[in-house]
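FYI, not all chains are in this one, though none of them got moved.
Letters A and B name the chains as they come in the text, with residue numbers starting at 1 for each one.
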């Protein structure tokens, strides 16, 4: 079980570009995006095409998929403007062409196969699949590609120091990001009653499910609708549980729901407070955790996030309220599932890997 | 504090029309709708215009509002097809014209004023405001218009017998309906751990807020959005608490959210189970409560309601799952906030008041 540090506020990397590429030539680090035809991969392409510090060297389709013009997927692109090339393992042998880093937006199995090969060639990896993320005690451990190549969990605001020196970053799931950013400050500050259940009600736009050609994601099925999925059994649960460090006997009840919106994700977190916790302690815990984190915006007590406040941004908004009579608190966090919940956080982590200002190139 | 009976399955009124109107003439009972220009009132008008057993005698605007052609509000109506007349207290003096029942879709104050006047003239009242609903211990008691005219709580599936002989029915709130239909079977069957919090996460379409000319309800503000409102402090909370009969020290945490859909409401209820509760007991409790209730559809364990399954119907769909390891259960209920959550349940109650089949005239 991974334990995150209590104090996230380690000094953030910044200052002048200290990157020198492996071959010794200074310059902008080059990045590949592999899996650039899914919603998250495409969002990463959008961010990296205009990023001032990186050079988006190549975009690849998922291994096994054919070449594709991204204009077919993104009507904002002109034909020929950006292509996802077919992936070939031989590419790694072309030494001169190898990138400094790769961002993988792939299914679990494809990431499990590809990441170690990239790492073996000295390419740093930010992986958006769930395969390298922490699992709770009961679940299988993530594969460990090598000694100094253990995956670091890429929850940017909590792991900045470790990410900066990582080779492989396991980018968190979108629900895990929203939920952990809301819960970690309270849990690490000891404000929660350790004997009580934690309840997380999730709501996500449809891109959270990826670009799947399934009937449930057709407009006429999803429009004017809302439905729960995988109640109490969502695949992000072990990740949340592990990172939160919950005792095995502590209930964590999580039900995500699909909303009829394209982008945006919200978690409404219900907790019981430890005896004697004053309302101000909650605010203090959030302030302590995120005072130096531009990508987390604390709205404060009694002010509430809404999806419209975060879609299109790489930010997570957090609001809360406490009820001393019931010894309870509600925390609501909202983010754009494709940005802070996926590609935005991936670029934060790339920035950390190469010593760039953490939020460079990310709309806030 | 109102206590509902444990066993709701009292024989339902049915059989031939036993109604004889007060003046002695047999025939279809006549009904007024007062407040027919709001979303709920308009929905009641729609149901009563085609109801086989009632005569929609007149439609009135809210007291103080001018006459209005309903075609201005409902583009499905032709001009002149249905008008909301201006309300005048003098109307009650016109004896021959008085209806057998009135359905009030009014603000609390207007209902508090009007209902006793109607009752005094022998007119039975189904009131959609919150003013006559049960309140929890701490809150002010509802006004009691008179001896045998105490309001009966109109949660149809649980109070059928008392509603049938009532003079004044306090129709439940939309959130209260969804939440109570999900929770009452478990609570009354003693399946919940009495020492644990009950968490209710609510999601509702925009008509749940009424036809308010406020910026938050403009298309461009509500579209592609989701936001919580009144976390831990919603006005339906005392009603839910009172009807559920929760002990004062038992936490009930409720946060409703506005969804970008026109109609439909869902509650996701998180509970801890008493020790030793078997999964089958949950199914049995639901079956026992709703076996004879056509307007509640039990989807069963592991099958989940969605808004599209209930919008346009007077039905509430319920699904659930239990997690024995965490001693927890999740129940999800969904309904159309304007039908089962308002006008549909009001018509169920009108049917009961006049001895009609309970779901007559209601789309299921």
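Worth a mention:
Note that a residue touches a chain if its C-beta (ideal position, glycine included) is under 8 Å from a C-beta of that chain, and two chains touch if they have at least 3 such contacts.
Worth saying up front: this structure is predicted, and the values here are computed from it rather than measured.
Taking the whole complex of the structure file rather than the 2 chains in place, the copy count of the single sequence reaches 4.
The definition used in the following text is that only the chains that are shown with their structure count from here on.
In this entry, chain A maps onto chain B through a rotation of 180 degrees when their C-alpha atoms are superposed, rounded to the nearest 5. The geometric centre of chain A is 42 Å away from that of chain B, both derived from CA atoms.
Interface of chain B with chain A (complex): residues 196-197, 199, 201, 203, 221, 224-229, 231-232, 251-253, 255, 257, 259-264, 266, 268, 270, 272, 304-308, 311, 321, 323, 326-328, 330, 332.
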